[in-house]
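Excluded from the complex is one protein chain; the other protein chains are retained at their positions.
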Amino acid sequence: MIDFRPTEQQRAVQDKARDFAQQVLAPAAVGLDREGGFPHENLAAAASAGLCGVNIPTALGGLGAGVVSYSLAITETAQACAATTVALCVTNMVGEVVAHFGNDDQRTHFVPRLCSGELKVGAFALSEAGAGSDPGGMRTKATRTDKGWVIEGSKLWITSGTDAGLFVVWAKTSDAPGTRGISTFLVPGDTPGLIRGKPEHKMGLNGSTTTAIDFEGCEVGPEALLGEEGRGFPVAMMALDGGRIGIASQSLGIGLAATETARRFAVERERNGQPLSRTQAVQWALADNATELDAARLLTLRAAMLKEQKVAFSREASIAKVFTTERSFAACGRAIEVLGDEGTDEAGGVERNFRDVRVTMIYEGTSEVQRIVISRDIMRRFSQGH
Amino acid sequence: MIDFRPTEQQRAVQDKARDFAQQVLAPAAVGLDREGGFPHENLAAAASAGLCGVNIPTALGGLGAGVVSYSLAITETAQACAATTVALCVTNMVGEVVAHFGNDDQRTHFVPRLCSGELKVGAFALSEAGAGSDPGGMRTKATRTDKGWVIEGSKLWITSGTDAGLFVVWAKTSDAPGTRGISTFLVPGDTPGLIRGKPEHKMGLNGSTTTAIDFEGCEVGPEALLGEEGRGFPVAMMALDGGRIGIASQSLGIGLAATETARRFAVERERNGQPLSRTQAVQWALADNATELDAARLLTLRAAMLKEQKVAFSREASIAKVFTTERSFAACGRAIEVLGDEGTDEAGGVERNFRDVRVTMIYEGTSEVQRIVISRDIMRRFSQGH
Amino acid sequence: MDLSLTEEDELLRDTVRELGQQRVRPHAIEWDEARALPEGLMAELGEMGLTAMELPEDEGGTALSAVAAAALVGELAAADGALALRVLRHNTFGLGHVMLGLADDVREAELPAMAEGRVEVAWALSEQGSTTDPGSIQTRAVRDGDHWVLDGHKQHVVGGATAGRIVVLATTAKGDSTADDIVALLVDGDADGLTRGEPVRTMGMRAAGTAHLRFEQVRVPASRMLGEPGQAWGHAMELLDRARIGMAALACGIGRGALQVSTAYAKEREQFGKPIASFQAIQWKLADMATTLEAAWLLTMRAAWLCDSGQEFAAAASRAKIAATTAATRGCSEALQVHGGYGYTREFPVEKALRDARWCESSGGTNEVPRTLVSQAIAARYTG
Partner (left out) sequence: MDLSLTEEDELLRDTVRELGQQRVRPHAIEWDEARALPEGLMAELGEMGLTAMELPEDEGGTALSAVAAAALVGELAAADGALALRVLRHNTFGLGHVMLGLADDVREAELPAMAEGRVEVAWALSEQGSTTDPGSIQTRAVRDGDHWVLDGHKQHVVGGATAGRIVVLATTAKGDSTADDIVALLVDGDADGLTRGEPVRTMGMRAAGTAHLRFEQVRVPASRMLGEPGQAWGHAMELLDRARIGMAALACGIGRGALQVSTAYAKEREQFGKPIASFQAIQWKLADMATTLEAAWLLTMRAAWLCDSGQEFAAAASRAKIAATTAATRGCSEALQVHGGYGYTREFPVEKALRDARWCESSGGTNEVPRTLVSQAIAARYTG
């Protein structure tokens, strides 16, 4: 039975996230964008608001509120500060991955600390130079020792790499071809041999850090192995599929923020004696934003719902991500157009949205990768004749 | 020295083509679209107006007016009747190909008859099933006999296949791999063994015929070979490169016709008491059409000019074709939008433009083929650093 | 939050999908060429309840929700847009207006044949161009005893070429009319003084039997007025809002049908020795079609759900209509491109899909109207 209403709980999480966004994130957002750095206070406050474990069971310190709640919360926080939000997305996903694949020790040791903020945030160490969207080409190795494992290699594009307290690291544990032979490890941030790189200078998301991480003779115990040896690829896939819902929700929030700014501007400002909102060009821009972001919202919530119902959602997550990130980018462009000269000023507000949203078409799988996933699936689906 | 003015001669040809289009083509266009068939009268009149050999030397019965004149003329005729225009494009190109690659006998025997209309029109027989954009896969064979050659095979998508008096036919004369081993033949339409297929039912261009042609034991003399044996591919390339300029010019004409209809409609008609032209949505549509078609016109003329100056123009022809055909299609869509309910009526005029222009993104090399040509060239160009 | 249909609705949708594939799609091109649907086809659909989708059961209807009705329209459209359009107009405008305003006694006599699809009901509003305000209605209705006398022209009446009944909106005023002057009359297809033009030669929806109608001194019993005087315009606006949901569903269906055939084609058709489905350029097209069409479909379902749950849905329906019709036109054009030269021929269904989709995009006064509605709704949301 079709029903688009959020549940009580979903609405409650959304409200909590909205209050947090307005009271904590919004006031700090411009400064964070200017100064860069890592949003320690924001994230601590997010943890106490429960937003580091929205879809984590309460027994493990999360809200146990499900995937739709998670998506709604991320969209709210992203409207105020996209940079803090990306760190939140990754932390939530790290928690989910450990809760899902971890053994009881791992679950009870790490997940509550992620939710409480004790570990600051979590991070994924998957990408490598030349193996951005091709895990088969992975070079990082983990070799068995009598004391456990020693990890050698270099990872790239690690969100929160400067400060994360827990890293989920993928490394080859055998020479099996393709993705077989990849295993997953849980590596605390203070492990010797885990060397954090300098943060990248980026176009936007200046309040989040993106670094390389080098592993030089990084020794971990046998308990560091997450899931079975050689079964690391499914872990990565779950992290990425779920991550797409998070990024779609984030980009939606950015697009909505830009649209709201443009809408207020259009209603409040006049040009040549009449309100901008009377100009059809402005009306069109707002109408197209509203239409496309509305569609994006539904695609995103649909993917979240399917994941929550524990049915296959990979294709729907890809569709949600490619559509939402690209339409949100277009929406930020139209918002700039509505503001005119002020659209490209920091003072106008929307130029930060434009810079922040642009990366969402790239990380967690570029738009091109999403299109490959989608078209592959279409081939299957229609061959079954529906 | 940059100069966008047409020469005296170019202007004269354009005017002649415009008069021909308005006096002969326009009155018959709607009926031709309804009834289909082959525009015998239109083409006879075109021949007497010299439009079957615009870029053919006067010594061979043409106007000797060059490629820019040809492009301008085609754009004019296409504004009135795109269907007749495509037959004109092919005839002009057949004439150019024979004039360029033919020996004196071939030139003097065929070209004047093409220009005068004695041969009705010319046609290219290149495409085959499964080898649309891949001449390497050609299956049609020409085998040497003591009397000359015998051609066996089937060709597809032949414009004017029902009535053409001369066919330029590509066939394999050896098993050399790829495109080597392909030769070109001049086959009069009444040659025994040349069997004309039924015309396709199409979305538009109903006044032009597109058929298959089967060659069953089709015997031709040694004099039928055009150019050297095994050197047929360069002939095809010249025909295609030149053809792209023609099709770009044709699609431009269609887009301009739709835009002009929409413009008159916007100025003449009122909605809710005020002229449509006051509506910004209509203004935007017309502004975008004007801007994009203007750019398309310049790309097309640039390609024509380069060909006329006998410098490399293949890349520019591809750019002109992909941009002009796609923007013209978009322009026809916007024109429909301007006319509203009447936009999709035959009475409104623009729906025929929409149906006619759609094929220009397909024939003479699809948009996809053009993009391959363009990107290949970019790789070369920028590797030379400019 | 839940995006699934009820079980009965799913069952019904699958039946209609089956019907579309078996009974409709094989003939769609031939109907398009003939510019007409076969006689009795509506009645045939009537047996499945498709000609009374939203009527209450006690009136012989299927009592479907807007969500379910939209799903069925989408399935029909995937097989043939023109048929889906006829069904949509009959249900939403024809029966919709009859239910809003036809006096009980007349309705009891008329409704059964309409509900069973034996009598198709067309709806005639537009005159010169697209009619969006009462002032532009010129067709006059003059009271004469217990009859109304109709004079005027109606344009682009879908199904008008053959419909057994026509709902006609006319004005009782001499000069510029306001909403209060508009009346709606249920006119007999064979009434004296009604002349139907040849089916309009439309680019798309050729089998929809769209016609211009002329009314000269057509006498209509007063009992066949729909609603009270002054209600007709409000009813018409209400029906137009609802119809945008249906038009969005219809456009999505057309696009989905084109995506389906193109995908099948891309997997069979080989070039350079590989199926063209293995080329990124083709994969991109299919991926973008699927993405934009699913986005539009969710907008459509949301609008239908808002309508079912008694919430404000006009702006949502407008968004759905914009997104669906543009996605369908663009998608069908890509579908044609995937087919190459074959796509441009009438042997393959994609050129027709493109013509039908483009018709949807500019039907009912183009997307300018819904865009304006959407932007007004946004500006309105503004609070201090």
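Letters A, B and C mark the chains as written, and numbering starts fresh at 1 in each.
Definition applied: contacts are C-beta pairs under 8 Å (C-beta built on N, C-alpha and C of every residue); 3 or more make two chains touch, one makes a residue touch a chain.
On a predicted model such as this, the values are computed, not experimentally measured, just so you know.
Asks: With the missing chain put back, one of A:A26, A:A45, A:M238 or A:A281 would touch it. Which one?
Replies: Hidden-chain contact among the options goes to A:A281.
Asks: For the chain that's not shown, point to the residue among B:L114, B:L299 or B:M361 touching it.
Replies: B:L299
Asks: List every residue of chain B that touches the chain not included in the displayed model.
Replies: 1-7, 10, 68, 263-264, 266-267, 277, 283-284, 286-288, 290-292, 294-296, 298-299, 301-302, 305, 319, 322-323, 370-372, 374-376, 378-379, 382-383, 386
Asks: Going by the touch rule given at the top, which residues of chain C touch the chain that is not shown?
Replies: Touching the missing chain: residues 279-281, 284.
Asks: Which parts of chain A are in contact with the chain that was left out?
Replies: 34, 127, 130, 132-134, 137, 156-157, 200-204, 269, 271-273, 279, 281, 329, 333, 336-337, 339-347, 351, 354-355, 358-359, 361-363, 366-368, 371
The definition used in the following text is that only the chains that are shown with their structure count from here on.
Asks: Starting from the mean Cα coordinates of chain A and chain B, work out the distance between those two points in Å.
Replies: 51
Asks: Give the residues of chain A that touch two or more other chains, as numbers and ranges in rising order.
Replies: Those would be 284.
Asks: Enumerate the residues of chain C that touch no fewer than two other chains.
Replies: Each of 371 in chain C touches at least two other chains.
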